[in-house]
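The structure appears below as structure tokens.
With one protein chain held back, the other chains of the complex are shown just where they sit.
The letters A, B and C name the chains in turn, as written, and every chain counts its residues from 1.
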Amino acid sequence: MSPEEGAPDAAADDAARDYLETTIWAEVDRALSGITARPVTDEEERSVIDLVVRVPPREVVTALRALRDAQGMNFDYLRSLTAVDYEEEGVDVVYHLYSVETRHNVTVKCRLAADRLVVESATSVWRAANWYEREAQEMFGVRFEGHPDPRNLLLPEEMTDVFPLRKSHPLAEIEVLQGEGIAYEEGEL
Amino acid sequence: MNGDIFGLEINIWLDALVRLGLAVALMTVVVMALIYLERKVIARFQQRLGPTRTGPAGILQSPADALKLLGKEDLRPKNADPWVFELAPYFVFIPIFLVFVAIPFAFDWQIRVLELGLLYVLAVSSINIVGWVMAGWGSDNRYAMLGALRAAAQGISYELPLVLALVAVAMVVSLPGDVRGSLNLVEIVAEQGHIPYIVWQPLAFAIFYIAMLAELNRTPFDIPVGESEVVGGPFVEYSGIRWSMFFLGEYTALLLLSLRGAAVFLGGWAWPLGEEVADQNAALGLLYQFTLTAAKAGVLIFTIFWVRATMPRLRVDQLMAFSWKVLLPLTFAQIAANGLVLVYGWPDVVLLAASGGGLVLLAVIIDRAVRRPTPRPGLPSGGLEGEAVR
Amino acid sequence: MVANTPEQEFETRELLINMGPQHPSTHGVFRMVLGVDGEVVTDVVPYIGYMHRGAEKLCETMDFRQGVGYMDRTEYLANFNAELSYVLAVERLAGIEVPERAQWIRMILCELNRLSSHFMFTGAFGTDVGVFGTAFVYSFREREVILDLFEEITGDRLMYAYFRPGGLAWEVPENFETRVHEVLLSARHGIREMDSLLTENEIFLARTKGVGAISAADAVDWGMSGPSLRASGVPLDLRRDDPYLYYPQVDFDVITGEAGDVFDRYHVRLREMRESVRIIEQCMEHLSDGPILPERLPRMLRTPPGEIYERTEAPRGEYGIYLVSRGGNRPYRLKVRSACFSNLQALRDMTIGHYVADAVVILGSIDIVLCEVDR
Partner (left out) sequence: MRGIVRSMATTLGAFVRGPVTREYPEGHRPIPERDRAFPLLLWDFEIDEPYCTGCHACERACPVECMTVLMKDNPAHTSLGGNSSRRKIIDKFWIDYARCMRCNICVEVCNFDAIAMNNTWSGHETSVYDRADLVMDLPQLLAQHKAGAIDEWVAP
């Protein structure tokens, strides 16, 4: 939640952060009892307006289901599911949840090791996860176990060995060119 | 056996050929004009300009299109059934042109006066459904197939109200000598010299008009060719001259049905004062009668364009339901009412009352029917729960 | 010769119909394979990705000003809304304070963009339902008026690239207020005309009522958002529920439907346009003179490390930008959460069991922009 209107005020910002990291976290923590979840409070990784919760990959779907069914603030709406590549540190799978009734946001993250990019599919919790997981799978090579239809979504069907959104995948041409600063050799034109 | 044309006594075969040739030539020109007019009129309804490039105000657009279509390659899909595919346009085109034989443009100005003219016209003009189905089947294309099946279903369903609405009028035509009932188009027109039948039979006219829209595959009944669904339907695979034959057939049918409607319901060349003017001056009368026919058909055509520019498309099940559950019973009721009037010799005002009541009923049915949402037709029992999520 | 048993004679098979990517009513390059039993759809398999351009990857290589231009291209019917999500994300991450005037102008432009986008919807939807182009042309007439205004302000009719992290690229023209009032006048007329052309037309009602209904629970489960979700009766509008800009200061209603069918999705949008007009009128009252960019804005904007999921209510639903920064002038990762992407997922649920003609109408009622789906 962002109570400020447009221009963020420093005091209001702090208050909002306190609210996220104590009140909301308390609720989330209660819902996630039995799961090793921890809030991200680190300045470097923190989200500006939402509470971020880290969950180990093995428990992530259990945690998501618990959050969906939690009594106080049931996070029944999956806004977005995506992945972030941190190269050798692994890949983060990020779930943005929202509660339609209580209007609270929470971001659930799990870090997958670079050599074992497997996580259980969230399609059993929200059907909305379906296409998002397919996209994350083809773009990052994260395998979602138990996905009902793990074909490629945006990329060509047979393009299953290349993961374009990984940092190791070069962005053709433009990245190369930006390094040089010159788009055309004189003789080419 | 001699016919006469322009007052000349000539051989009956030659006479037929001359009349037929005139009609076909005239028709081709008129159809091209109609295509141009439709584009212009609909453009105006949509606040656009329409064709402007070819000739002044785009008036040469249709000849240009015709030339372009002639120059295009006549393609046939590899998997198409060659005979069925190539013959289909003729089956659409020829029956429609055969209808010309019995259409009265002015007094004594038709190719032939047929005693059962109305019956002939109706019988011949329904053959073209065969052509549509052939086109759809022969193309080996699923859109074409779907379109053809829709065309067949629709053509048959709306043929009935169309025919019966005309029959209702044919029943009550009063001839000299207190005889009632005629299928001769000339007699039907001549009898409307004072009051056209739309006054006595408004319900029949409404049904005829709706069924005409459906027969012509015009909005809101353009389901077989629905651009946004089946992408042109049966003739999606056709190109060049064969496609243009479908197109020509479609517009000829439009013209012919409008002429038929003008003749049967709007008094054709006879109302108002058709015969009186002709009595004064034969040449002027002929011109006047031609103008009357053309104007009435023109009004009908204009309203068809207007409807096309306004209406959304019905769905195929709604279309069928409307025909079988609404139009057909109402037509039967109209015929029954007419029969009662004839049997008991009631005055014509009763005809008007019965038919007008039916018209109001039709409006009310249309008004009510749509306010009730229909359930999903083909939902598997138990809904979608438990199915694989994809 | 094999003797025909009655079963064999009447054997029926499901027909597969491939609709798209080149089909008049797939709104771009969407492809769906329909399994049909006669006229009834038994299965729908959507295929997307024909328009995938890797906008997310591209944005990782661009600084924050350059990225704005790419946001336009992910959502070409509501560019201002797309730009807004992006610049808000950057501003909140970098802690930039945006001048008041710039925020009000942003709000006006976003709502105008909502109007133009919904006009596009009504037009295209009219065509899907089978009106021969008339609704389309009437809608476009009104949309053009709005685009004219956008052109006068930003210099472009479609790819505005006008919002900047911190404010606006340049000041609006002097006659801005009169022009907005003119545009609103014409938009009101357009809404009225659309109302009288379609909303009460019996044939239109017959085609849309009860078609493609989706329940509130299903819609939430599928992650639908925007008018498509509100049509099912879920009053989720981020302008009210997760406020940004100055939306809490204006008065507007969140429009919801009841049945969640195609008609509701259409009608919610049409009524929403009236709300947009109301919002713009209120914004015009608040508009005052002032700067449009903060006084101290670095030439090359850098953000501290951190992340943000910024979401705004675009015409088609929630347009989210997930921006991960590790410091520097570029996003480390940028994810565009597009509304259509989620809404389109529910297509199968909505379509199965309806007629082929309905499939087209249902697809139209979701109001997809393939650029946004594929990004």
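Criterion: contacts are C-beta pairs under 8 Å (C-beta built on N, C-alpha and C of every residue); 3 or more make two chains touch, one makes a residue touch a chain.
Model, not experiment: these values are computed from the prediction.
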Practice problem: Would you mind spotting which of C:Thr74, C:Ser139, C:Asn201 or C:Gln345 touches the chain that isn't drawn? | Solution: C:Asn201
Quiz item: Taking the entire complex into account, which one of C:Leu15, C:Ala169 or C:Leu287 touches the absent chain?
Solution: C:Ala169
Quiz item: Of the residues listed, B:Ala43, B:Met145 or B:Met320, which one is in contact with the missing chain?
Solution: B:Ala43
Self-check item: Per the touch definition above, residue among C:Gly35, C:Gly69 or C:Pro235 touching the missing chain
Solution: C:Gly69
Quiz item: What chain C residues would touch the chain not displayed?
Solution: 62, 65-70, 73, 134, 138, 141, 151-156, 159, 161, 169-171, 173, 193, 196-205
Self-check item: Those residues of chain B which, in the complete complex, touch the missing chain
Solution: 43-49, 52, 306-307, 309-311, 363-364, 366-367
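The criterion applied here is as follows: only the chains that are shown with their structure count from here on.
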Quiz item: Between chain B and chain C, what's the gap in Å when you average each chain's C-alpha atoms?
Solution: 42
Exercise. Between chain A and chain B, tell me the centre distance in angstrom, where each centre is the average of that chain's C-alpha atoms.
Key: 61
Exercise. Express in whole angstrom the distance between the two chain centres, defined as the mean CA positions of chain A and chain C.
Key: 23
Exercise. Would you give the residues of chain A that are in contact with at least 2 other chains, written as numbers and ranges?
Key: 127, 130
Exercise. Enumerate the residues of chain C that touch no fewer than two other chains.
Key: none
Quiz item: Where on chain C is chain A touching in the complex?
Solution: 48-49, 52, 54, 56-58, 60-61, 92-93, 95, 97-98, 100, 103, 220-223, 234, 236, 241-246, 248-249, 305-311, 318, 320, 322, 324, 326, 332-333, 335, 337, 341-342, 344-345, 374
Quiz item: Which positions of chain A touch chain C when the two form their complex?
Solution: 1-2, 5-8, 43-50, 52, 76-80, 82, 84-85, 94, 96, 100, 103, 105, 107, 126-128, 130-132, 152-156, 164-165, 169, 171, 174-175, 178
Exercise. In the complex, go through chain B and note every residue touching chain C.
Key: 42, 45-48, 142-143, 145-146, 150, 219-220, 222-223, 226-231, 308-318, 366-367, 369-371, 373-380, 384, 390
